[in-house]
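Yeah, one chain of the complex is gone here, protein chain that is, but the others are all in their spots.
Each chain gets a letter, A, B and C, in the order it is written, and its residues are counted from 1.
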Amino acid sequence: MIKIALLGCGRIGKMHAATIARAAGAELAVVYDPVGVAAEEVARQFGCAAAATAEEAIAASDAVLIATSTPTHADLIEAAAKAGKAIFCEKPIDLSLARVAACRKAIAGFDKPVQIGFNRRFDPGHRAARDAARAGEIGELQQVVITSRDPGLASRDYLKASGGIFKDMTIHDFDLARFMLGEEPVEVFATGSTLIDPTLAELNDVDSIMVIMRTATGKLCHINNSRAAVYGYDQRVELFGSKGMVISGNRKAHELERFTATTTNVGEPYLNFFIERYEEAFALGLKSFLKCVAENATPDATFEDGERSLALAEAANLSLAEGRFVKMAEVTA
Amino acid sequence: MIKIALLGCGRIGKMHAATIARAAGAELAVVYDPVGVAAEEVARQFGCAAAATAEEAIAASDAVLIATSTPTHADLIEAAAKAGKAIFCEKPIDLSLARVAACRKAIAGFDKPVQIGFNRRFDPGHRAARDAARAGEIGELQQVVITSRDPGLASRDYLKASGGIFKDMTIHDFDLARFMLGEEPVEVFATGSTLIDPTLAELNDVDSIMVIMRTATGKLCHINNSRAAVYGYDQRVELFGSKGMVISGNRKAHELERFTATTTNVGEPYLNFFIERYEEAFALGLKSFLKCVAENATPDATFEDGERSLALAEAANLSLAEGRFVKMAEVTA
Amino acid sequence: MIKIALLGCGRIGKMHAATIARAAGAELAVVYDPVGVAAEEVARQFGCAAAATAEEAIAASDAVLIATSTPTHADLIEAAAKAGKAIFCEKPIDLSLARVAACRKAIAGFDKPVQIGFNRRFDPGHRAARDAARAGEIGELQQVVITSRDPGLASRDYLKASGGIFKDMTIHDFDLARFMLGEEPVEVFATGSTLIDPTLAELNDVDSIMVIMRTATGKLCHINNSRAAVYGYDQRVELFGSKGMVISGNRKAHELERFTATTTNVGEPYLNFFIERYEEAFALGLKSFLKCVAENATPDATFEDGERSLALAEAANLSLAEGRFVKMAEVTA
Partner (left out) sequence: MIKIALLGCGRIGKMHAATIARAAGAELAVVYDPVGVAAEEVARQFGCAAAATAEEAIAASDAVLIATSTPTHADLIEAAAKAGKAIFCEKPIDLSLARVAACRKAIAGFDKPVQIGFNRRFDPGHRAARDAARAGEIGELQQVVITSRDPGLASRDYLKASGGIFKDMTIHDFDLARFMLGEEPVEVFATGSTLIDPTLAELNDVDSIMVIMRTATGKLCHINNSRAAVYGYDQRVELFGSKGMVISGNRKAHELERFTATTTNVGEPYLNFFIERYEEAFALGLKSFLKCVAENATPDATFEDGERSLALAEAANLSLAEGRFVKMAEVTA
């Protein structure tokens, strides 16, 4: 039984608590949150201890799940590594590439698993798409198209602290693109608009974006994001290759179709929001992490994956500002 | 916490054990199986007691889940009722209508919930279809078409003890038909063939059947069954009415579609078999039962539902033998 | 260029005129209708002659297309055969099996093609289903399910003269069933209700029916019909076999899907009514007929097919009246 310390008891932290509670081979041993009552509530609900400090929680565990606010991630990773505990950290590692690089250096030589919370890699449909491509079912992969739209705009406070759409939202798609492509994008173009909420310009942010990336072998990848798709959480991946195509589509709660005098084939709304859509993915991601902890193996979504996705987001910001195809060497050098 | 005694630790019993283990508000307190080691194995896996006798298990519980072999169901229902425990019993109650009627009389006046394991009523898609019809979305219901095909022929031993396809397999569809129609079929026609395994004729059984039923108001219902659909467990319900139609379709593990030089839109196989396809339905059925126990309410699938479905199966047997539209009054009088 | 005489210039006659006008290798030479102005209108529209009598029209042609009212079909078939002209006759040949048998005897020895207007055999989707079954793609065929629903109730006058639902509407599905099964049904069960228009009982007719048929080898076939599907003309065929299943589905004018805050995957309505849905089938049926005329070959839908489908309708009427599985030998002996 792997004892897990959960750091952070907000929306995503509570979701992780529930996922841990259902997982075989794991035990939610202790929780911590800077807001003590938040930790106590989760502790009560799941019947575990509430620690007064993060250090105390880390000490009482085999593995640490970091779901606190972004600015604390890197510090907690370093603290957990120093304590010798396996680490599962929500994305992004940090909003600053420099801080991430410093964190990487700080934990150099740490030999326990460090997994970043790129849940979509573990979604059964997305993973089956990747596996089909790897198995050669679509021949040589040539183009990737990722559609990723949130059902509605987050709160102003959330957006203010988010680091902007590329580091907050597209970062999932940057990671998914790398997961699908199987090689690194070397050039990034990005543009965006405030089509949903014009006042986002005050935050120097946009709500609707399109990206194109190119790898060294010429593979092309497109991402489009919207902060508000009224018909639900739209999560699709399309892989196109020399021998065919695979598309991982949206999920519905069930397969009812309705037919009336004016409409045909009306389906259920898409699962909405990520906690529902990626419920299986979160569970499978945790399961994979637990297996890595047990076998001291390298996770599917590593610290390096977290760093590279952030670098792509940084390149996208530069491209948006300068209107050009930015070379990754410019941001990672 | 409702303490449940699980009677029967075979394939379906183990599935129920896992469902109980995941359910909120329930505790798998004790298990029993005529084969002691089977009970012990489940007890070990789920960390509960193993009783030496059914009576002992019943005594140690708030509610009893009967998943033993069919011939024992009625006796155990009577024992549990005598002990004053809420009852969840797998279908069918018995293969004999007379025994079911006797059991009904034996427990007359028992005031705790008795739920029969008609899981499909709790399937989100099927239930949404029923709810749409009840809500008037398709106007006046006129026709029901149920397609229900197992992925592969069960073992000879299973089939020998099954009571024949109508009492073993179609009974689920008879119940679903009543659930959808919202009124009682008054006439039943059935025919069948041995198209999958001609030697089933030795068991006086068939493997491929078609049924038509008619209610007092003239509503029509068709059921088709096959014991072996190579493409998976095929479970569809279509409701047709004066203002439209709803279709509850099959479920897949995920929504990957594959496109190659020779094929287009290739989907995942259907979830296969009932433990996978109706996993949610089993959980929701148990949840509904627990709520009835807590509130001492009438379950969605009652003893009477079990008896009526068996009567429809009996009528189908008579129709198959005599090639005519059998009136329900003939078998239930 | 095969010169065609079109007899009958009503709704279906006009449709045939347009189909002939578009066909390669055929020429609409002359039209006839008992209502002279109807013939003249079609003649003007398509730039052909209008004959004063059917005999005159027949004489001026290589092949005759009979689209007059049902009671005239058999006489016109006999007249055309006597004149030595190839024949394409709309269904049904007659409402009386005896008259059809007499007609068969009257034209015995006639050596030109006689094709009955069972258009659905030529529908690309339905034919692909049949071809897949014949090619062994689904192994041994076991069950056929035909859903066939008209978009709205025909006029009272039409219904009065129609011969009842089985001879007017289901006859298409009886023919399709034989086409799909590849062997003859030997037993027929049918039931029906007046769920759409209760006053149809005055015509001794029903508007909602279900049928089950069985072949000598035990293959099973279900048909359901409704006179009024508000969501459109619903035409589906499902073939189920030992190695798989094929489903021929409905056609839409185009593939637009709509997604809104409350609905998902909303499709176009189905093509509506048979003139739109089976436009290709009518053209392909005519093309096939012209080929048979040119090569003096046997058509895909023969006089015998017309007679057998009528016999199935007769058996259905008997079954509806007597509530039993009727043996085909009873009606055809």
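Here is the rule we use: a residue touches a chain if its C-beta (ideal position, glycine included) is under 8 Å from a C-beta of that chain, and two chains touch if they have at least 3 such contacts.
These numbers were taken from a predicted model, which means no experiment stands behind them.
Although it is left out of the displayed model, the omitted chain contacts the following shown chains in the full complex: A, B, C. Within the complete assembly, A:T147 is the residue of A:T147, A:Q235, A:S248 or A:T264 that touches the hidden chain. Across the entire complex, the residue among A:Q45, A:T194, A:T302 or A:T332 in touch with the chain not shown is A:T194. Among C:A261, C:A297 or C:A329, the one in contact with the hidden chain is C:A261.
Within the full complex, the residue among A:K219, A:R277 or A:R308 touching the omitted chain is A:K219.
Of the options B:V266, B:A297 or B:A321, the residue whose C-beta touches the omitted chain is B:V266.
On the side of chain A, touch with the chain left out of the figure occurs at residues 139-140, 142-143, 145, 147, 149, 187, 189, 191-196, 208-210, 212, 214, 218-220, 222, 224, 226, 228-231, 234, 240, 242-245, 323-325.
Interface residues of chain C with the unshown chain, by the touch rule above, are 22, 123-125, 128-129, 132, 137-138, 243-251, 253-261, 268.
Interface residues of chain B with the unshown chain, by the touch rule above, are 230-232, 252, 257, 259-270.
By definition in this document, only the chains that are shown with their structure count from here on.
The chain with its CA mean position farthest from that of chain C is A.
Averaged C-alpha coordinates put the centre of chain A at 41 Å from the centre of chain B. Contacts with at least two other chains are made by residues 230-231 of chain C.
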